[in-house]
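The complex appears here without one of its protein chains, the remainder shown in place.
A, B and C are the chain letters, set down in written order, and residue numbers restart from 1 in every chain.
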Amino acid sequence: MNAETNRPPALGFASDNIAGASPEVAQALVNHSTGQAGAYGSDELSLQVKLKLSEIFERDVEVLLVPTGTAANSLCLSAMTPPWGNIYCHPSSHINNDECGAPEFFSGAKLITIDGPSARLDVERLRDRSREKVGDVHTTQPACVSITQATEVGSLYNLDEIGAIGEVCKANALGYHMDGSRFANALVSLGCTPAQMTWKAGVDALSFGATKNGALAAEAIVLFNPALASELNIRRKRSGHLLSKMRFLSAQMDAYLSDDLWLRNARQANDAARRLASGLAGLKGVEVQGETEANILFCKLDSAIIQALLKAGFGFYHDRWGANIVRFVTSFATTSEDVDHLLKHVRQVVSTLHA
Amino acid sequence: MNAETNRPPALGFASDNIAGASPEVAQALVNHSTGQAGAYGSDELSLQVKLKLSEIFERDVEVLLVPTGTAANSLCLSAMTPPWGNIYCHPSSHINNDECGAPEFFSGAKLITIDGPSARLDVERLRDRSREKVGDVHTTQPACVSITQATEVGSLYNLDEIGAIGEVCKANALGYHMDGSRFANALVSLGCTPAQMTWKAGVDALSFGATKNGALAAEAIVLFNPALASELNIRRKRSGHLLSKMRFLSAQMDAYLSDDLWLRNARQANDAARRLASGLAGLKGVEVQGETEANILFCKLDSAIIQALLKAGFGFYHDRWGANIVRFVTSFATTSEDVDHLLKHVRQVVSTLHA
Amino acid sequence: MNAETNRPPALGFASDNIAGASPEVAQALVNHSTGQAGAYGSDELSLQVKLKLSEIFERDVEVLLVPTGTAANSLCLSAMTPPWGNIYCHPSSHINNDECGAPEFFSGAKLITIDGPSARLDVERLRDRSREKVGDVHTTQPACVSITQATEVGSLYNLDEIGAIGEVCKANALGYHMDGSRFANALVSLGCTPAQMTWKAGVDALSFGATKNGALAAEAIVLFNPALASELNIRRKRSGHLLSKMRFLSAQMDAYLSDDLWLRNARQANDAARRLASGLAGLKGVEVQGETEANILFCKLDSAIIQALLKAGFGFYHDRWGANIVRFVTSFATTSEDVDHLLKHVRQVVSTLHA
Partner (left out) sequence: MNAETNRPPALGFASDNIAGASPEVAQALVNHSTGQAGAYGSDELSLQVKLKLSEIFERDVEVLLVPTGTAANSLCLSAMTPPWGNIYCHPSSHINNDECGAPEFFSGAKLITIDGPSARLDVERLRDRSREKVGDVHTTQPACVSITQATEVGSLYNLDEIGAIGEVCKANALGYHMDGSRFANALVSLGCTPAQMTWKAGVDALSFGATKNGALAAEAIVLFNPALASELNIRRKRSGHLLSKMRFLSAQMDAYLSDDLWLRNARQANDAARRLASGLAGLKGVEVQGETEANILFCKLDSAIIQALLKAGFGFYHDRWGANIVRFVTSFATTSEDVDHLLKHVRQVVSTLHA
């Protein structure tokens, strides 16, 4: 039994989207479900969210709430590129692999992949690529860059790296987008301010994720370049992402930002991943890969361990990124007990195997 | 003070989207916010919703949940027309006026308006138009029809009219879509079954609205033509409308469909509109227009009455559809006291004016 | 036998696109078919065409040659509207009826029809419509206007009318496009200068047609607003309309503009239409409709006359615009003998019928 939550240990480590919502977020929906409020974002709460995000980012920001990260990413990108533009991104980025071409659908543009280690695009390659064939009508043209922070494999760009890409964008008149689906996880890990991780490093538009980190379904497009706002307001409606009862997105985001819930949730998820990494380190047949900087952990496990865990009911992805490679994802809802329960099983298998 | 709800009378009659959510719906979100569940619709609750809707419609249906009506409409239409297709709809339809070209964005197709009284498209004109220039490569080609039930002005198609349009669709190989943003309001008013109002009359795809009638943000695409499902599953993701934590849409819809909440809510809204119509009838300076079949009421009011009501804080649209024309919209949250409070004000102004 | 051309009289009056090409245009292709020349418009001849058009329009213009009128129209429009823009045009315009949605495909925008007599859009209705719901994200937004000169029924906008629409465009920040598929026919009929009929009246972009009036397949996009050029250069390539051996479009256009060939051809077509109108006037069972301002003539003919002409092999459209309504189109290749031959047949039928 789980002391923190009074429930049996959770077995799912497949993704942070299998978790539910923080109680504060769910309760906020109940609290705001009565009474009349202006539709389509004209309510008080929506204004309040904008003010809160402006405070958090230490400057006036424009905010558009949408229900999914794919919508946030695709909308941002569509406002930063013409249909014949190039969007530079990492080959393993979510926008390239996991959104079924939504960025292309919203923008018409072409995704050009720029490789680099640990799902971070290489700034030198980006610089070279973004200077090719500029002005040549036979070729799609440089338009913008999108990075994911934390990345799809849980690694982080440090502030220098974010800034270096910002320099390339500035020098070549490229828009700069950050997919912050796991923004909070990256932030608490780096220990910097939201401003440092974004606009101070040149970022124009941010997909500020809340869903994976405690909301039901709520993401904020945060614009540091206010010129993008009016077009995005139209594009949001035109793509069906303007909610009539907008207060229900606002209520989630408001609760998420209140009392540092978003930061506390991210710390819990990251702590759980690190606890898991520590527990796995040094076990026979287990090889933790890379650093565990956010809430995602990759490791190589003996087939026997993988099979035993699956048999015990644990959920996780494996053998997608290579033979015997396993990915564990923790979330705001993952407790120490959940982690220890998993670790106990691993240790049992290991000791059985090597008895 | 409002006996039913223990709150002061509500002053807003501008739209049914200024209401909040039914307590049952809000509570369902809390109930389902803990524990792990499969993402992207692989959860139990999503399956349950599909079964409930199949029961309600008396046949197996395919169901896709999305957060907005614009998404539901645009997705349905995009699966029923090629980019060079014609979508026939009424000039005053929501898809033509109020979705910022979302149907065109999703489909590439052209909206061809077919006029008719009370926001209902005329079946004879539709028949003629859908036979023009078939096969001529110089012209966009007949593809599908979309009707709104209840219409944007609160009127209804009767079953014969829905069926007659269905015949035209069948005869000319057109897809048939129903925008059921206010489906429940129409249903309880006609007193027929959901099956009669849809697939038995030839409808292929339905936008089954819940948001205006008690949900926070949840609409179901209900497919009677299952061949549309696999394409729509992809299109939903590609447009950013596949929620990762799908259970939160499912929870709303499940609560909405439980214990006839959706029907009770619709009856309350319709009753409120009729109560308002009855109360206004015969007052000097007041002219109720058309029948009040669902939850929307149009009337002509003396300017002095309009001004007095606005001054008293009431909210509603006026002078959009003609001089002195006022639209009142009621909702599941509108009580008798709310209506009587409004009526009291009207009567006061009338008696003052004609004293 | 035809004295001017040494061939039997032509029987086709269905359209000006059934004619071939002026000998000067065809010969120019032969003359320029040898030797090497820069590709994609970097040849001398393309520069020369730009200079000729600048002289003709009495100012520097940007020129992009394309093979079809649909391409010219759609490209111009796509550069003057965002995907959520409204393109205002007449219901009977070519872009609305006869291009299979090409303007929508190239731009994403919505065509909003503005009615008016004789295929000319009404400036007052345009003014009203272009001021509706500006800035409302729920609705597609005013973007540009497209008129056809000469219109699809052969009527003309006079200079005041073109200018009045230009005023509306200026006042409401709308782009202004002219579909000049029959530009020369309109010009020689009005007896004004090309400048007066376009940029002096506020036109931003012109589809300057040559194909119907003596070229094989060549249209010039003429830009009075040079800011549109760089985007259009990309859009032309992206839509497959940038010819590698561009000199073959340039050669046609160069020959077309040399020695007033374009004006002479248009006069011949217009004269033929007027000769036909005069010859038909007053005949029993024949009713010429409207004025014959360019090279298109509408008339009402007794069924017996229509049948007799068809039987004699004449080609023309009839009963499309109403019962017994016939459209005759003349071209640069229509001779007096061709017209007289047709008239002779009409008179014969008339005299037989009324003998």
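Here, a contact is a pair of C-beta atoms (placed from the backbone, for glycine too) under 8 Å apart; a residue touches a chain by one contact, two chains touch by 3 or more.
Because the structure is a prediction, the values reported are computed rather than measured.
Note that the absent chain touches A, B, C when the full complex is taken as a whole.
Among C:239, C:258 or C:324, only C:239 touches the chain left out of the display.
Residue A:110 is the one among A:32, A:50, A:90 or A:110 that touches the chain not shown. For the options A:23, A:101 or A:163, the residue in contact with the chain missing from this view is A:101. Interface with the hidden chain, as seen from chain A, comprises residues 83-84, 97-101, 104-105, 108-111, 137-140. Although one chain is not displayed, its contacts with chain B can still be listed: residues 40, 82-84, 137-138, 141, 231, 233-238, 242.
Interface residues of chain C facing the missing partner chain: 5, 7, 10-12, 15, 17-23, 25-27, 29-30, 32-40, 66-71, 74-75, 99-102, 105-106, 211-212, 216-217, 234, 237-245, 247-249, 333.
We take it that only the chains that are shown with their structure count from here on.
Computed centre separation for the pair chain A/chain C is 54 angstrom, with centres defined by C-alpha atoms. Residue positions 83-84, 137-138 of chain C each touch two or more of the other chains.
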